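Encoded as structure tokens, the structure appears first; notes follow it.
Excerpt of the complex: some chains, original placement.
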Amino acid sequence: MEQFLSQFIGTTGFIAMTWGQLLMLVVSCVLLYLGIARGFEPLLLVPIAFGMLLANLPMSGITDPPKDNLVGGLIYYLYQGVKLGIYPPLIFLGIGAMTDFAPLIANPWSLLLGAAAQLGIFIPFIAAYYLGFDLKSCGSIGIIGGADGPTAIFVTSRLKPELLGPIAIAAYSYMALVPLIQPPIMKALTTKKERLVRMAQLREVSKAERIIFPIFVTLLIGLLLPAAVPLVGSLMLGNLFRETGVTERLSDTAQHALINTLTIFLGVSVGSTASAERFLNPQTLEIIALGLFAFSCGTAGGVIFGKIMYWVTGGKVNPLIGSAGVSAVPVAARVSQVVGSKEDPTNFLLMHAMGPNVAGVIGSAVAAGVLLSVLN
Amino acid sequence: MTNPWMIMVVGTMTVFIALFVMILFLLGFPKLFAILKRKEHESLAPLPQIVEVTKRTAPSASQIASAPSSSLQDESLIAVLTAAVAAASGSSAGSFAITNVQQAQPEVGGGFNTPVWGRIERLSRK
């Protein structure tokens, strides 16, 4: 009986657990807390944190690959959709079906703000290089600054899958923290006069323009930067479903059943890559720090370019909308609104900030294409 | 490319170029669509009559909603596919395609009464 008891305890996970795994279980519980109680991007952070929790329960075999004639674990199979680059573009399909590009079509110049905010990708890329990361890791770290979950996961899964855990967690956490990260930078870089600028009302956008836009963007980006096609093409196909008026069925499924299912699968799989041995090393610390640096650079890039547009247009552009160029749709646009309304509660910047905001999604996808084509 | 500064410059430039080209096109959108709208109005002129015909079958009118409302350009699909393929497989390329589409339009006529496949078959028999 004694022998049996010791044998029984041996089959439990308690004995096999390492300190690292215990620590990771604590981290995943904290992430769950932040996702649920504090509302940090819960749709992604809850599955990611739960995947992390499952992957760090010792001996469950839930992430094991198939071996001999034993089948693999559940998350091993779910993870294939990340590894093969299937989930992120299909999630982009749903995001496209949920995105309204009209503010961008109405004010094309806001694309420049979406471009400028991509400094949040390339400056940390350089920084990571001088901290000793190899180029592929640098690309994966830089893409955090794109402030776009699926893009970050897509690029990392192709360049440096080992880093998926920390990069996804950093990306989604900082997206949730955008209301904390951006305001001080925005205030530091702008004058009160600039923050008080009121912008002209946007023109109306016709249905035909909304339909042509995704086709045209796919053609343009597809020809300029072939490596961006999976992301941009999917985003635009989803948007086309949304705008045609005759494919509502497809748009509806893309933005509900399909994106929700894949979000669960993606979140759990990505979270599961954050096993103790992979996650708990000094690199992760650096990645988390660089991720925050990336968001700050992106914000600064957008705001500074916003100031340039302020000067060029003779004060018609409020530089606060520049920070929305980091994407993190729609949180970053709301931050522009909040910061602007602190100076003047009757100034509504939200719609003007949506232009750079969605431009940032396209900008990051283009930057992702550059990184993939150059580093792969 | 292994120089990180080079990558940064290329990357930033590519993003700006791509998005700037997009701006150029988008700035042209309002004018482009103003023209398209005018054209649309013209081509839509003959429609009412056909709609009326459909309306007369009142009770199941809603069910027949998907019937095509204009037949003027409905042959364009076949014309374009035909033209495209012909263009590529024949010796004379590019220009032929576009010419042919233009050529096809006037032939159409009555829509419902002129079977499209007659022309197509003639082409394939060639």
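The letters A and B name the chains in turn, as written, and every chain counts its residues from 1.
The rule we apply is simple: contacts are C-beta pairs under 8 Å (C-beta built on N, C-alpha and C of every residue); 3 or more make two chains touch, one makes a residue touch a chain.
Please read all numbers here as calculations on a predicted model, not as lab measurements.
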If every kind of chain is shown just once, what is the true count of each in the whole complex?
-> A x3, B x3
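The rule is simple: only the chains that are shown with their structure count from here on.
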Whole-Å separation of chain centres (CA-atom averages), chain A against chain B | 36
Note which residues of chain B are touching chain A in the complex, please.
-> 1-2, 4-5, 7-8, 10-12, 14-23, 25-27, 29-30, 33, 36-37
State the interface residues of chain A toward chain B in the complex, per the touch definition above.
-> 104-105, 108-109, 111-112, 114-115, 118-119, 121-123, 125-126, 129, 135, 138, 203, 206, 208-209, 212-213, 216-217, 220-221, 224-225, 359, 362-363, 366-367, 369-371, 374-375
